[in-house]
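Please find one structure pasted underneath; my questions will follow.
One protein chain is absent from this view; the other protein chains keep their places.
The letters A, B and C name the chains in turn, as written, and every chain counts its residues from 1.
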Amino acid sequence: MNHTFTLPNSGHNFDAKASKLGMWLFLYTELLLFGGLFLVYMVYRYLNQEAFLEASYELNVWMGGINTVILLTSSMTIAMSITALQKGDKKLSVTLQWITIAAALAFLVIKYFEWGAKFEHGLFPGMEHYNSLPVGERLYYYLYFFMTGLHALHVIVGGVFIMVVIKKVENGSVNQKRYSLLENSGLYWHLVDLIWIYLFPLFYLIH
Amino acid sequence: MDNTNHQEHISSYAELFGTWAALILLTFLTVFISVFGGDLHTLTVAMALFIASVKAAVVGFYFMHLKYDKKMYRLMMTVVLSLFTFFLFMVILDYLTR
Amino acid sequence: MTAATTVEQPNFFQAKRGLFSWIFTLDHKRIGLLYLYSVGSFFLVGLTLGLLMRLELLNPGKDIMEAQTYNQVFTLHGVIMIFLFIIPSIPAVFGNFFLPLMIGTDDVAFPRLNLFSWWLYVLGALFALSTLVFGDGPADTGWTFYAPYSVNTTTNVSLSVMAALVLGFSSILTGLNFIVTIHRLRTPGMGFNQMPLFAWSLYATSWIQLLATPVIGITLLMIFAERTFGVGLFDPSIGGDPILYQHMFWIYSHPAVYIMALPAMGIVSELIPTFAQRTIFGYKAIAYSSMAIAFIGYFVWGHHMFTSGMSGPAAVIFSILTFMVAIPTAIKVFNWVATLYKGSIVIEIPLLFALAFIFNFLIGGLTGLVLGALAADVHVHDTYFVVGHFHYVMFGGTGFAFMGAMHYWFPKIWGKMYNKLWAGIAFAFVFIGFNVLYFPMFILGIMGMPRRYYDYLPEFHPLNMISTYGSWILAAGIVIMIVNLIVSKRKGEKAAANPWNGITLEWQTSSPPPLHNFDKMPELPEGGPYNYPNAKNA
Partner (left out) sequence: MNASNFVEGVDFSLYLILAISVFFLVGITAVMIYFLFRYRKKNNPVATNISHNNTLEIVWTVIPAILVLIMFWYGWTGYRPMLKAPEDAMEINATGQMWKWTFEYPNGKVSDTLVVPIDEAVKLNLFSKDVLHSLYIPAFRIKQDVVPGSEKMMWFTAQKKGTFDILCAEYCGQLHSYMLSTVKVVDRAEYDNWLAAESSPADEHPGLTLMKRNACLSCHTQDGTRLVGPSLKGLMGKTETVIVDGQEKEITIDREYLLNSIREPNAEIVKGFQPNLMPKLPLTEEELNQIADYIETIK
């Protein structure tokens, strides 16, 4: 084609600032997605304060605490991997990303055991024991499974996202000059962390 | 346009580590208050949420780079959060005054 | 092809051919047209359902369908009109096609994401349609899916809410794309305050799409979970509260009405200066009032729940805020009318649609004020008064703006001119039919006829008859319009690149535009986006 003229402000150019802005906007929608659940949580906790307290004793503060530490650490490692790539240390960057993924797995394994224990006690919505609980406690467990479940889903998505970035760093399409994708996966991962920062006190630390 | 990332600010490893340490400290603090803090009732909820918000701000400013990014990002975040706070406020107001 | 065209760039229709070059295109113009065809088809389906409803309501008792069918029909009508027609209509069709042209770039910021949004739209539409064939048929809950009925009924609510969820994500991604496009891709020299007002309105709309839609996403997911697990968060038997569902639903769905209205206002802000051939009056007032409407619009959702047993203080705050939204809207209306002052007005079909928009939207908006007043709303809530209100703003407002935009940009999109006589006849039928159809509903509402009624008391009969007759006039008008546009597209006269002497950047390129939109750098008008060089300066 004899097409010679191109606009300087073309939508087909690589634009680091655009992709970062896009990622932030996406994070806002994620925040409000969880926001809706926090809203439900607030209302039901207000209406059932005693029951929420009672039900929260079933959760294990230590497991939740360890998971918090794991997520915070992984947040640090992914942030460091960006620094590493910015400084040109590709290998360190990849290593730090693998550590992040390992942390994600550890988080999920612990979650698995926590959920497993609840299942055994029949606390999953619809189970027999669940149905015999007082109303407020049922709401608590319902919210617990819904919110931590959705969060766990985000952990998985974030992990996969980072895995993709690792591939791209290794083959060089994400590099010292063009690292938007890594930066965005980092932002996403921090969001996962942010949400957990609130889930932890709201479910585990009721007193 | 902007064909490469030229970032003015690169977070140092030390800064990131320091951020992490602060977060861990705050986590211990919040657990400590809730487990050993005795019967503070609503105060513990407020404390827990306050600490969580401090942690969230630390993550946002340092890990997510808000401190060093353009002002626009902080502005947008503020708008989004105030909006959400208003949602919470109006809904709980309806329940509190029923 | 003649020799002359070989030096020109091929236009975007000619650049590539074949089905796949359309459904996998990354070109924003083609994606806009894909949306036009899909949104347009659903519009017709929705309209036909509306027509059937009016037939059923012609007389009391059964006319053409059973009560259960009627309930499913108005639900499907509402769902299609809201989620498949009006929310994507102007932003996804004309926004996609014209936003990049108007700000002087060659595409949106994320072309692939744009295509993905359209595919999500198709997927959502398929979900919505599949409710027709599975199980007990389409949902019978109303488009609001209020719990607990939506949890108890055996109809296909789960599929419907999944459809709305997927469509919601499509809408979010479009909004995200537009915000980034506007921030990053304006032509050099075009600041925010030199942007066309349509771009401003899309910017405001996009923020609503982005920040309100996730809330309904999660809410519908809760309904879905409740139906799947058999227990849920809104179920009174486990302590859940159906009113909380309503809060969550309207936190999205009120802002959503401004997703529908703002782009339409943007269109009107383009049409009026073009046909008055002078600068828009109060550019900044119109631009910033879009942002103000978007912002205040987040805080008024409670006005849909005044009779739900909401607390007094909450009702007061919601009512005051509802009235506050009217003020920026009023500012817009006054500025539009002032733009006609000392213009040099050329009366063309698009202008007629714009003026009809103002008239209809005034009726719709002003009756909205009645609904916003606490005492009056108690009486007319959930009656035909509300049905009248929202058809006036949605169809009389957004629908008319959509049709106006269709005629305005028709020559730019296809390079042909529509037949003006037939377009005028269609306009007359649509405008008259519309008002005959919906005006009686206000009176019915004040008399106390509730909405979502399959059957009604005898005293409501005469007005319902008039309303149904109106729907036939309207239908005739719509059919004439569609036929005229299709015929004109095939056989119409060739149109000039700038038939209306428009000043925004899309008129600086050829019609239809080339694949990359511009063959040379577009030039910004001197002294402001609407500063017509031919007009005197005051």
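Methods note: a residue touches a chain if its C-beta (ideal position, glycine included) is under 8 Å from a C-beta of that chain, and two chains touch if they have at least 3 such contacts.
All figures in this text were calculated on a predicted structure; none of them were measured in a lab.
Undergrad: Where does the absent chain make contact, in terms of the chains shown?
TA: Contacts of the unshown chain, counting the full complex: C.
Undergrad: Tell me which of C:L123, C:V370, C:A428 or C:M521 is the one touching the absent chain.
TA: With C:L123, C:V370, C:A428 or C:M521 as choices, the missing chain is touched by C:V370.
Undergrad: Looking at C:D63, C:D136 or C:D519, which makes contact with the chain not pictured?
TA: Selected residue, touching the omitted chain: C:D136.
Undergrad: Using the touch definition up top, pick the residue from C:I23, C:L113, C:A330 or C:I432 that touches the left-out chain.
TA: Residue touching the chain left out of view: C:A330.
Undergrad: Touching residues of chain C against the unshown chain: what are they?
TA: Its contact residues with the unshown chain are 67-68, 71, 136, 140-142, 146, 148-149, 152-154, 236-237, 239-243, 276-279, 281-285, 306-309, 312, 315-316, 319-320, 323-324, 326-327, 330-331, 333-334, 337-338, 340-347, 355, 358-359, 362-363, 366-367, 369-370, 372-383, 446-448, 450-457, 528, 531-532, 534-538.
Everything below uses one rule, namely that only the chains that are shown with their structure count from here on.
Undergrad: Could you please state the distance in Å, as a whole number, between where the Cα atoms of chain A are centred and where those of chain C are centred?
TA: A distance of 35 Å separates the two centres.
Undergrad: Measuring from the mean C-alpha position of chain A to the mean C-alpha position of chain B, what distance in angstrom results?
TA: For chain A versus chain B, the centre distance works out to 15 Å.
Undergrad: Could you list the positions in chain C whose residues touch two or more of the other chains?
TA: 184, 211, 215, 244, 247, 251, in rising order.
Undergrad: Residues of chain A touching 2+ other chains?
TA: Only 8-10, 15, 17-18, 28, 32, 35, 39, 43, 47 qualify.
Undergrad: Under the definition above, what is the set of chain C residues touching chain A in their complex?
TA: Residues of chain C touching chain A: 9-10, 28, 100, 104-111, 113, 172, 176-177, 179-181, 183-188, 210-215, 217-219, 222, 225, 229-233, 237-241, 244, 247-248, 251, 515-521.
Undergrad: For a test of understanding, state which residues of chain A touch chain B in their complex under the given definition.
TA: Interface residues on the chain A side: 8-10, 13-18, 24, 28, 31-32, 35, 38-39, 42-43, 46-47, 61, 65, 68-69, 72-73, 75-76, 79-80, 82-83, 86-87, 177-180, 183, 186-187, 190, 193-194, 197-198, 200-202, 205-207.
Undergrad: Under the touch definition given earlier, write down the residues of chain C that touch chain B in their complex.
TA: Spelled out, the residues of chain C in touch with chain B are 184, 211, 215, 244, 247, 251, 298-299, 302, 309-314, 317-318.
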